[in-house]
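All protein chains but one are shown in place.
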Amino acid sequence: MPQISPVLWQFLVKWLTNFALFPPEASRIAPQLDALYFFIVLVSLIGLTIVILLVTSFSILYSKKRHPVPVQIEGSTLLEATWTIVPLGLFLVMFVWGALIYFRVFTPPANAMNIYVVGKQWMWKAEHPGGQHEINSLHVPAGRAIQLTLISQDVFHSFSIPAFRVKREAIPGRYTTVWFEATTPGTYHLFCSQYCGTEHSHMIGDVVVMSPEDYKTWLASSTSGASLAQNGERLFASMSCNACHNARPDARGPSLANVYGAKLTLTSGQTVTVDEAYLRQAILNPSQNITQGYAPIMPTYQGQISEEGLIALIEYIKNLNSDYRVQQTTTTTTLLPGGAGKAAPAKQEPAGQGMVQQ
Amino acid sequence: MSDSTVIAHDGLEAGHHEHSPHLHHQFESVEQQADAGNFAMWLFLLTEVMFFGGLFTVYMIYRNWYYPAFVAASHQLSVKLGGINSVLLITSSLTMTLGVWSAQLRRKGSLIFFLMLTFLLGVVFLGIKGVEYKEKFEKHHFPGANYSLQSFVNPASDPVAVAAGDKPLPLDIAQRTEVYFSLYFAMTGMHALHMIVGMGILLFMIFRARSDAYTTGHTAFVEYFGLYWHFVDIIWIFLFPLLYLINRH
Amino acid sequence: MSEPQESGHRIINPRVSFLVYLALVAGVGLTIVASYQNLGIFNPILAVAIALVQASLVALFSMHLKYSPRVSKLSVGSGIFMLLTLFAMVLLDYMSRAWGSW
Partner (left out) sequence: MSDTIVLLPDQSTARIPKRNYLTQENGLLSWLLTRDHKRIGILYLISISFFFLLGGSLAGLIRLELLTPQSDLLATDTYNKVFTMHGVIMIFFFLVPSVPATLGNFFLPLMIGAKDLALPKMNLASWYMYMAGGLLALWAMITGGVDTGWTFTTPLSTHFVNTNVITTGLAIFISGFSSIFTGLNFIVTIHKMRAPGMTWFRLPLFVWSNYAASVLMVLGTPVLGITLILVVLERTVGIGIFDPTKGGDPLLFQHLFWFYSHPAVYIMILPGMGVISEVISTFSRKRVFGYTAVAFSSVAIAVFGFFVWAHHMFIMGISNYAVLVFSLLTMLVAVPSAIKIFNWALTLYKGSITFETPMIYAFGFMGLFTIGGMTGVFLGTSGTDIHLTETYFIVAHFHFVMVGGMLMAFLAGLHFWWPKMTGRMYPEKVSQFAAVVTFIGFNLTFFPQFILGTLGMPRRYASYPPEFQVLNVFSTAGATILGVGYLLPVLYLTWSLKYGAIAGDNPWQATGLEWQTQSPPLTENFTQIPIMDHEAYDYEWLERQKEKEVASVG
């Protein structure tokens, strides 16, 4: 193409090679969602074609030249009923189909691997259970159900991965969840899609889907030393949670071993299932979430603990599977730094048997 | 009537066109005008219902979420003052009714008297409201940066809380009292604002009533204002138990 | 529109106004008294019920709704309907959120 200026040519080439018309399908849910998408596209096209056909054919057949005298028609109940009921039926099909997919996207399977994501102006911070954390990127293994537990530190954000057809808002003050199972290794866009202030359009990143082996390598290479649960354990001790939640017979707070997933009866008579949301509430607003049989003496930790800290604590509590583990934590307290000088650990047993491993 | 013309009906209605001086040009008859005005006023009140409806929705949600905080915070209000205010407002509603009645009977003196009485009752109501607000400000119960939880985490320090027999609230619950007071000030503030607007109109009406504006058969304005004033009363009828009387036993 | 002469500005006998007034004041007294009794869940229900009765009295008599044209009544009706819609649909979300999964 000698006649086109080389600059323009290069520009065109670059422009068109980057051109995309449909996002990649890189998760298990994507083809399902796309099926519904194309179904609605099809229905829309048929509807649009019918409208266009009607309008153009009538315009031609009954233009004033061909058809100078109009014939007055009042209407037709049968026809009107048809185009009430047929669209209604189609819409109801879409509703049911859509609702099935919606519930699938927002109901994580029990064995999903949980990654916490904190949104803040203007970055995404992902916290892996192994203690790896990353900013504006998310590494996940292919072929494994990943649950994201999202929260925002300030305003509404929205965690959007178009290639996975998955999106969920991160709201301040509450966990939301979404899950996906990536199928194809590769790098995909990660967007914040809820307008969140000045740098909204820079709150983007990459989702890197890796084969399970690569993922293992990545995990090993980006570890920060302690797992999320271990960080939580430190916090648990430094904030003196173990002063009450120490699993001893005379403990002032309920034992937290195996509490995750259990059904609790609260003093208000409500029954709740302990999940991340409940644990978060119980730490920040304890008085409204007192387990039956215990005095409402737990102070609130609102403003004293960051969202990341909460995540670590919750991860720790989730992994507590025996009273022995709690007592191990209790005894390790004195070995740990005083935790920003807050409330010296009360009534500690003398230091015990050394660090808890794992 | 011929089957196909847009003919005017001047002949039919000629008798009706005596043109009352109060008949606006766009109406055909006084009845049409009165009907339209009345309907318009009700529609306006409908928008007011929705306006306060938003606040009541917020109230409903948070009262369910933060009931203990709402109880303790509500105990800070004086049932006595609130009750007096209720009676005052109901009384002003009565005087307003009597004002409308006087206008309809074309009694100028009693119309002015009742309008002024209504105005006065409104002033007293707002005065008492002001006293209540002042107390809240002094105790730092006005939401915002200076909000104080003292009365709720340590009720012993607060005679009002002691009188109500309040127990100390844990900090996290006590913090929610701010939501209550946000709503308290938003709701009573919006109500007071409506009263202030109403009292401005009352003054205007008193002024105009002196020159016989409403006592020569054209009472519509007084009647419509009466509707507005009663509506403000209705809002208070709901605000009083919802804000002042939460779990008083 | 059936009674054009009366609509809008029917003259209300002051006696009716006084009776309504007494009923309203009694209502205030009753709410206060009721709120100091322990009726459990019925405390707020009773309070709102009394307020509703009071409000209806004001609307029907003081505001002449009883004698107003049908459209005025209709607008009150639609107001109440929309208000209930707002309450109900918002509650729908909040109540079902408390059931668990969101």
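So that you can tell them apart, the chains are marked A, B and C in the order they are listed, and the count of residues begins at 1 in each.
Criterion: a contact is a pair of C-beta atoms (placed from the backbone, for glycine too) under 8 Å apart; a residue touches a chain by one contact, two chains touch by 3 or more.
Note that this is a predicted model, so its numbers are computed, not measured.
**Q** Name every displayed chain that the left-out chain is in contact with.
**A** Across the whole assembly, the hidden chain touches A, B, C.
**Q** Considering the complete complex, identify which of B:Glu48, B:Glu132, B:Asp166 or B:Asp233 is in touch with the unshown chain.
**A** Checking each option in B:Glu48, B:Glu132, B:Asp166 or B:Asp233, the one touching the absent chain turns out to be B:Glu48.
**Q** Looking at B:Val30, B:Val71 or B:Leu183, which residue reaches the missing chain?
**A** Residue touching the chain left out of view: B:Leu183.
**Q** Which one touches the absent chain: A:Ala126, A:Ile146 or A:Ala163?
**A** Considering all chains, including the one not shown, the answer is A:Ala163.
**Q** Of the listed residues A:Met94, A:Leu266 or A:Ile305, which contacts the missing chain in the full complex?
**A** A:Met94
**Q** Can you list where subunit B touches the absent chain?
**A** 1, 3-10, 24-28, 32, 35-36, 39-40, 43-44, 46-55, 57-58, 61-62, 65-66, 142-145, 175-176, 178-179, 181-183, 185-186, 190
**Q** Under the stated touch rule, tell me which residues of subunit C contact the chain that is not displayed.
**A** 71, 78-79, 82, 85-86, 89-90, 92-93, 96-97, 99, 101-102
**Q** In terms of residues, what is the contact footprint of the unshown chain on subunit A?
**A** For subunit A, the residues touching the absent chain are 15-16, 18-23, 33, 36-37, 40, 43-44, 47-48, 51-52, 54-55, 58-59, 62-65, 67-76, 79-80, 83-84, 87-88, 91-92, 94-95, 97-103, 105-106, 121, 154-156, 158, 160, 162-163, 165-169, 171-174, 176, 189, 191-202, 204, 302.
Methods note: only the chains that are shown with their structure count from here on.
**Q** Per the centroid of Cα atoms for each chain, what is the distance between subunit B and subunit C, given in Å?
**A** Those two chain centres are 14 Å apart.
**Q** Touching residues of subunit B toward subunit A in the complex: what are they?
**A** Counting only subunit B, the residues touching subunit A are 68, 169-173, 175.
**Q** Touching residues of subunit A toward subunit B in the complex: what are they?
**A** It is residues 284-288, 296, 298-300, 302 of subunit A that touch subunit B.
**Q** Tell me, which parts of subunit C touch subunit B in their complex?
**A** These residues of subunit C touch subunit B: 1, 4-5, 7-9, 11-12, 14, 17-18, 20-21, 24-25, 27-28, 31-32, 35-38, 43-44, 47-48, 50-51, 54-55, 58-59, 62-64, 68-69, 71-72, 75-76, 78-80, 82-83, 86-87, 90-91, 94.
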